[in-house]
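Note that one protein chain of the assembly has been removed; the remaining protein chains are unaltered in position.
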Amino acid sequence: MADINRRSFLSAGAGAAFLCTIGDTQVDLAQPGAAKQADAIAARVERPPLARASQELPRPVPQPGGSYREYWIQARSAGWNIVPTGRDDWHGRKITGKTSFRAYLYQEMTEGFAAPKGGLNMPGPTLYGEVGDVIVCHFRNADTKLNQAVTMHPHGVRYNPEYDGAYMGKYTRAGGFIAPGEEFTYFWECVPGSAGAWPYHDHGPNHALNTFRGLFGAIVISQKGAKVPDVSYTLMFHQLQPPITGLSRSFQCINGRSYAGNTPILKATAGQDVAIHVFGMDDNFHDFHMHGHRWKDTGGANTDTTTVGPSETITARFTEDNPGRWLYHCHVFSHQDAGMAGWYDVSGP
Amino acid sequence: MADINRRSFLSAGAGAAFLCTIGDTQVDLAQPGAAKQADAIAARVERPPLARASQELPRPVPQPGGSYREYWIQARSAGWNIVPTGRDDWHGRKITGKTSFRAYLYQEMTEGFAAPKGGLNMPGPTLYGEVGDVIVCHFRNADTKLNQAVTMHPHGVRYNPEYDGAYMGKYTRAGGFIAPGEEFTYFWECVPGSAGAWPYHDHGPNHALNTFRGLFGAIVISQKGAKVPDVSYTLMFHQLQPPITGLSRSFQCINGRSYAGNTPILKATAGQDVAIHVFGMDDNFHDFHMHGHRWKDTGGANTDTTTVGPSETITARFTEDNPGRWLYHCHVFSHQDAGMAGWYDVSGP
Partner (left out) sequence: MADINRRSFLSAGAGAAFLCTIGDTQVDLAQPGAAKQADAIAARVERPPLARASQELPRPVPQPGGSYREYWIQARSAGWNIVPTGRDDWHGRKITGKTSFRAYLYQEMTEGFAAPKGGLNMPGPTLYGEVGDVIVCHFRNADTKLNQAVTMHPHGVRYNPEYDGAYMGKYTRAGGFIAPGEEFTYFWECVPGSAGAWPYHDHGPNHALNTFRGLFGAIVISQKGAKVPDVSYTLMFHQLQPPITGLSRSFQCINGRSYAGNTPILKATAGQDVAIHVFGMDDNFHDFHMHGHRWKDTGGANTDTTTVGPSETITARFTEDNPGRWLYHCHVFSHQDAGMAGWYDVSGP
């Protein structure tokens, strides 16, 4: 009892024990073997009756002047190395031990899922649109290992309930349960309130575990005719933990990588209009800091360090004026020192 | 020593060990039996010398055009079921085990505390005002079980120190120590800076424990003559933990309830002006997400997921345009999956 109480309180601020609800079962991911158990449960979740892709579904049309933006995206699990260089280039430190695990990733494909288009990355492809457009996202669950339904749930865009991409038990609609081997086409409308940068992620029956494994990406929508930044980056801040990875330690990651030289190396030239979109993609709160630069928060105040919560986005936009090699990092020191940091290289004009 | 160190660090990010200061004693709520101990200590806290309700107190008057808004509210403990349906309607899952505990609640009464007005709920009644009004809150400590002073401490409004409702040891003023059986009338001024949605909560000698038990509610103040939303909800995000409840597990709650079907079922119709006020009411940081909708942050940027800290409020206000059944939830996955989620049902125009 003493132990239960203490544990509950220790974990309180951290958001309770790491409970995942999968179908009709709740699993504490903090227990050993829990990920395997969660996968087994997820594999048994039955297709909800309303979630049949074969039915007639609405087909939103673009606004006058807008267009369809078509993407072909598949989900599949794959080996992923968190520290491919084996080094932390900031501290000149060798990173020892196993750093690879089976991730779950969104992959962009050519039309009709004919062939991969670009690499297999964490995050998945960034989807672009302008206000008035409709993003048409052909999605395929191409995984052959984990044997469970997954989805794409977008933030920011408008969508009919069929295209929510959320498993909701017996209320689940067509796009909320895409079983292995199945395809589904999402229609997502870029309305005026959609302008901005947003995450998308799995929201199927095993959403917490699969999102933490890497099933996430970004959507960037601009106002019609708005100036697009010269340079734009999307940075997902997230933790890869032992129960997710089976590895012996936690990694604080940006885009699935830990430690400078592995995390994205941002590049720009003096004079360029730069936008850096930062997303929280785990259960922690993060704090984006960039050395040598500042930007405006949404209220117009000057800042160089901004809190970003789970599935939130903050955008640092500025005109580049400061050549050099700069650190960017989460300003939570224990995240920063566990890998959540990278380089920003600015060349002269 | 090793253990102390480790524990301190584990709990660091979570806000330190769960220390409560009650009168002249500090209690670590993470220890078993601590709530009972805290109550016993609170029962022994003596009335501070300046906290005599009998004295002559200032009586603020409304601004020209404003009026008094009178409420009669009592505090009392009562049995509370966190999962009254025994089910999670999202995942179609039965919730087993004991889910009831002794909560501490604010209850609205008719004039003169004659009779209950409406039910006994968590949160307590929402208090309304317009800029220029004075909220007159007649408060009674009607509890007969916990034997300790409680108060009402409001956010957002202006008040004389007598009406702060905060226990401050020997500096405590009249409204900061309302012993069992006592009454006190608070006067709270709705000044221009008060427009918005705010929490109120206990700030007596045992404020942390009692607030976590449910002694909280909302105040909604509008600008004089401002359009009131067609539909308005107040959602308190908070955790009910074993040391508070004596139950064997933690619940992530909205308005004292866990899991869809128990948490508030929000309803609106297409075309309506909707305001959802979300409050952090524990020691965690939360992140409100609503499917299928977006709103503006206070700086005018588009968002659909917003961080909300302890006793902070964020408001999602939008014109409803998207019929269907939608999920709303905290986007911290481990909160979401432990009950901090609910339904929003939108009917067509």
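Each chain carries a letter (A and B) given by its place in the written order, and its residues are counted from 1.
Here is the rule we use: a contact is a pair of C-beta atoms (placed from the backbone, for glycine too) under 8 Å apart; a residue touches a chain by one contact, two chains touch by 3 or more.
Because the structure is a prediction, the values reported are computed rather than measured.
Touching the absent chain in the whole complex: find that residue among B:139, B:198 or B:233.
Among B:139, B:198 or B:233, only B:198 touches the chain that is not shown.
From the list B:33, B:65, B:169 or B:349, which touches the chain that is not on show?
Only one listed residue reaches the unshown chain, and that is B:169.
Which residue among B:51, B:208 or B:346 touches the omitted chain?
Checking the options B:51, B:208 or B:346, the one contacting the hidden chain is B:208.
Could you pull out which residues of chain A are in touch with the chain that's been left out?
Residues touching the hidden chain, for chain A, are 7, 10-11, 13-15, 17-18, 29-32, 88-94, 239, 241-243, 248-250, 252, 283-285, 287, 289, 291-292, 294-307, 318, 321-322, 324-327, 331-338.
List the residues of chain B that touch the chain left out of this view.
1-2, 4-6, 8-26, 153, 155-156, 158-161, 164, 166, 168-171, 193-196, 198, 207-208, 211-212, 283, 285, 297-300, 307, 309-312, 334
As a working rule, only the chains that are shown with their structure count from here on.
Cα superposition of chain A onto chain B: how big is the rotation, rounded to the nearest 5°?
An angle of 120 degrees brings one copy onto the other.
Just curious, how far off is chain B from chain A if you go by their C-alpha centres, in Å?
32
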